[in-house]
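A single protein chain has been omitted from the complex, and every remaining protein chain is retained in its original position.
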Amino acid sequence: MTKVGIINVTGYAGVELARLLHTHKGVDLVAVTGRGAVGQKLGEYFPHLCDMDFTITADIEASVDFVFSALPQVASAEACLPYVQAAVKVVDISADFRLKDAAVYKEWYGADHPAPEMLEGAVYGLTELYRPQLASATLVANPGCYPTAVLLALAPAVKEGLITADIIADCKSGVSGAGRGLGLIYHYAEENENLLAYSVSGHRHLPEVEQELRAMAPPFEPRVTLMMHLVPLTRGIFASCYAPLVEGKLPAGAAGREAVMALYRDFYKGEPFVRVAPQPPATKHTWGNNYCIVYPTVDVRTNRLVVFSVLDNLVKGAAGQAIQNMNLMVGLPETMGLEALPVYP
Amino acid sequence: MTKVGIINVTGYAGVELARLLHTHKGVDLVAVTGRGAVGQKLGEYFPHLCDMDFTITADIEASVDFVFSALPQVASAEACLPYVQAAVKVVDISADFRLKDAAVYKEWYGADHPAPEMLEGAVYGLTELYRPQLASATLVANPGCYPTAVLLALAPAVKEGLITADIIADCKSGVSGAGRGLGLIYHYAEENENLLAYSVSGHRHLPEVEQELRAMAPPFEPRVTLMMHLVPLTRGIFASCYAPLVEGKLPAGAAGREAVMALYRDFYKGEPFVRVAPQPPATKHTWGNNYCIVYPTVDVRTNRLVVFSVLDNLVKGAAGQAIQNMNLMVGLPETMGLEALPVYP
Amino acid sequence: MTKVGIINVTGYAGVELARLLHTHKGVDLVAVTGRGAVGQKLGEYFPHLCDMDFTITADIEASVDFVFSALPQVASAEACLPYVQAAVKVVDISADFRLKDAAVYKEWYGADHPAPEMLEGAVYGLTELYRPQLASATLVANPGCYPTAVLLALAPAVKEGLITADIIADCKSGVSGAGRGLGLIYHYAEENENLLAYSVSGHRHLPEVEQELRAMAPPFEPRVTLMMHLVPLTRGIFASCYAPLVEGKLPAGAAGREAVMALYRDFYKGEPFVRVAPQPPATKHTWGNNYCIVYPTVDVRTNRLVVFSVLDNLVKGAAGQAIQNMNLMVGLPETMGLEALPVYP
Partner (left out) sequence: MTKVGIINVTGYAGVELARLLHTHKGVDLVAVTGRGAVGQKLGEYFPHLCDMDFTITADIEASVDFVFSALPQVASAEACLPYVQAAVKVVDISADFRLKDAAVYKEWYGADHPAPEMLEGAVYGLTELYRPQLASATLVANPGCYPTAVLLALAPAVKEGLITADIIADCKSGVSGAGRGLGLIYHYAEENENLLAYSVSGHRHLPEVEQELRAMAPPFEPRVTLMMHLVPLTRGIFASCYAPLVEGKLPAGAAGREAVMALYRDFYKGEPFVRVAPQPPATKHTWGNNYCIVYPTVDVRTNRLVVFSVLDNLVKGAAGQAIQNMNLMVGLPETMGLEALPVYP
């Protein structure tokens, strides 16, 4: 059994990892850290985990074969470094190893990268697109929640050359996507019955989206407007993606809708966690599970592709995809530990 | 004092009219109708109106100088007709008199228009754009909630020729926008913690938006993608509008942001209910009041105009704008009865 | 493998059964019925179950060893009858077999009981209190969601003779407890930002609570006030129970608090799903899982016992407890299929 540690269990991605790993049959969770809660029992800190018998430590003290880091950026790279150097496999949920270019990292995160030499070797863990590389990866950069939704929505269209570069992705996210830190806009009385846009002049997930769209079909050079909205949900991301169709690629009118649906179904055929839905999706259809549900259609009046995608930002957008990646990295079935269906209503 | 009647007080637009008219100093509410609640006291049917002493009737029985209709389409036109013919001024909150072309009406609403001869004379009651015509109007078509948000977001840009025709308006609405009728997607357990897209192949507000964008700057022929999302709010609309900037109209970079902000401020200068905000707006900043808050900016990486607008769909998107129109139609100060500030938090 | 059928999968209890049984390793779900959706695929009717390949039928057509009924009362007894007569084991989630006295049933449910002769043999499926009888039961009446919370909160105190009969149980429930049927008070716009009391002159769960409190410690004759409140939650029940302490049973002051905590911990020692928490519980600590969390304390100023209990009304309050009962009835481990931890946040 693979022995697994979680660095920083006290945030939302960390605690979701703990929840999901508790019933995972293929690995043994052996250590959980969290600097603000050292010495506390996990089940006291998180009463819903009262059946998990762990003491939160400052650092991983047990011997581990695999590490998840759920620290914030910069701190996460620093924490992952020694494990990677010791050939312990790592999935980093932070943004630290997603961008291939350290200069772009500095531009968006405002810090020198702690380990730029490791950027090239890190695999971008959007499982569906990087499955071949994951089997042999030591260091995997788990994608951001928004990029997971946007990239899975657009990949079939970009790879098939269906759309031009003029992409608009209007994204809506629940509050847990912002983490467990306190802030006035996350106060219940402020965010309930409220909807707002944020990071309007540029969200940190933009360079990640651009990098990966480029990688899909070089020399495709996307011109992406990525706008983020905070909505009164605890969990859930809804991405609405719009782009002009390239002339002549799809039949006109309703037939175009069917063609794009068929193309998407074919692209994601056999995928265990991506569903191409027959009707527009709802975030609730993924609540608590690892699905990304995608719905492509055509605005036949304007000849634009419209793709909606939804996921649970803490599962497919964070801890679930991290486990999906781990399964492939250690040779377990990809779906192990992720079998639970969405919780509805 | 103008004597006012409300046709169909039992829906959300109707009951909001009653609430707002109760403290309006310039008019006397004298009759409220509602076919499903005939004979009941208004304060029994709506306990929050326990201080309003009215009996709900099937038809307006008192003599009135002014009528609001909050009926659904088709039924509304039929109910308004006799009043207009008797020269009683009318604001129709339904969609019946918004579209100038009866064929377009039939295409989108699936019914022959009950009074096509009255379409030309009806004034489209987007107050800020049609103020001169409202003073002498007998029949005013109150705009839809989505069109109010989208048109106020785009009017300055379209009228100034800032943008091309390739407009995308991604709209999010609270549940009260769908009315008080029952439906599974409006069930609390279904819509709480849920976000979904609907009317994906074409929402009825699209022809209304297109008609009015065309009217702003002929021969401007917009190519609009209008997508609607249901979000777990009771009240509130958030419209995110995207369009390419015409080359050379704005300075490059951050200066373009300032220029577009200045242009919008100038356009809406002196407006009592449109606010051009210095920061991205939140629906909560308009909760229960008649503001539409607009925030224009530029995505300088892609040279696109981005405008956010927010409003309360039951106030500026329905009953509030209806009263604003009534005030102008009967010669009262435009803001009368609409002075209350938003309720926060 | 036990072959299982669900009668009426289209309500909230039914669909939760389907979700939980999908990953249950000890049984095979072979049939799902639902009169309003006959012929539809389960995954079309409930998109979150897109991975379950079933067609909804009017009646169970396959051969089954075990049946869950999630029909409303009266209809449920009628549907269960033939299975019980054919010695197929049944858990009825409706209220039909909970009350031992057909006259009381008629008083509260307004109908003659369809099978009064079966009332005596039915086992009341509050697992923790009736475990010995469940192993050999053919027909189990799954308790109501409120009674499960209230009875588990009070059982240790009543059985130990700690409290007098003057019990007040102030209960708060999320909206899914009322089912998937439509109703104005369940409309999102009505229930969001709203809290109300209902069934004020007597809720149907009262006779069930009284019957079971009596059975705990005859000739204990409780005088229960049971008040129900609807709160803006999708899932969750919170029961706050108050009763005067019998003099001399507990030490005075803070020591009494410790004594009652110790007594409860002892009472529920080894229970797989009842947790006696060290701090006041929150409904979120049970979201989506089968826990009932209980917190007993003493109001030392007034010498009253106060017990809070929380559970997920669709799991421990319905489908989860039904599966817990099934496991015991067919000889499987009690926790099988119910291992998932609560989903938080």
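The letters A, B and C name the chains in turn, as written, and every chain counts its residues from 1.
The rule is simple: a residue touches a chain if its C-beta (ideal position, glycine included) is under 8 Å from a C-beta of that chain, and two chains touch if they have at least 3 such contacts.
If you're wondering where the values come from, they're calculated on a predicted model, not measured in any experiment.
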- Note on the structure: Chains in view that the hidden chain touches are A, B, C
- Omitted-chain contact residue, chosen from A:G161, A:G183, A:P278 or A:P333: A:G183
- By the document's definition of touch, the residue of C:T57, C:S94 or C:T234 touching the omitted chain is C:T234
- Item | Touching residues (missing chain, whole complex) on chain B | 12, 15, 19, 22-23, 44, 46-52, 176, 180, 192-193, 234-235, 275, 277-279, 281-282, 284-289, 293, 339-345
- Item | Hidden partner interface residues of chain A, rising order | 12, 174-176, 180, 182-184, 186-189, 191-193, 232-234
- Task: Write the list of chain C residues that the hidden chain touches.
- Result: 166, 168, 170, 172, 174, 189-190, 192-198, 200-202, 223-225, 227, 229, 231-236, 238, 240, 242, 244, 280-284, 287, 295, 297, 299, 301-302, 304, 306, 308, 310, 345
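Just so it is clear, only the chains that are shown with their structure count from here on.
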- Query: Taking each chain's centre as the average of its Cα atoms, which chain lies closest to the overall Cα centroid?
  - Reply: A
- Taking each chain's centre as its mean C-alpha position, how far apart are chain A and chain C in Å? 36
- Residues of chain A touching at least two other chains: 192-193, 234-235, 281-282, 284, 287, 345
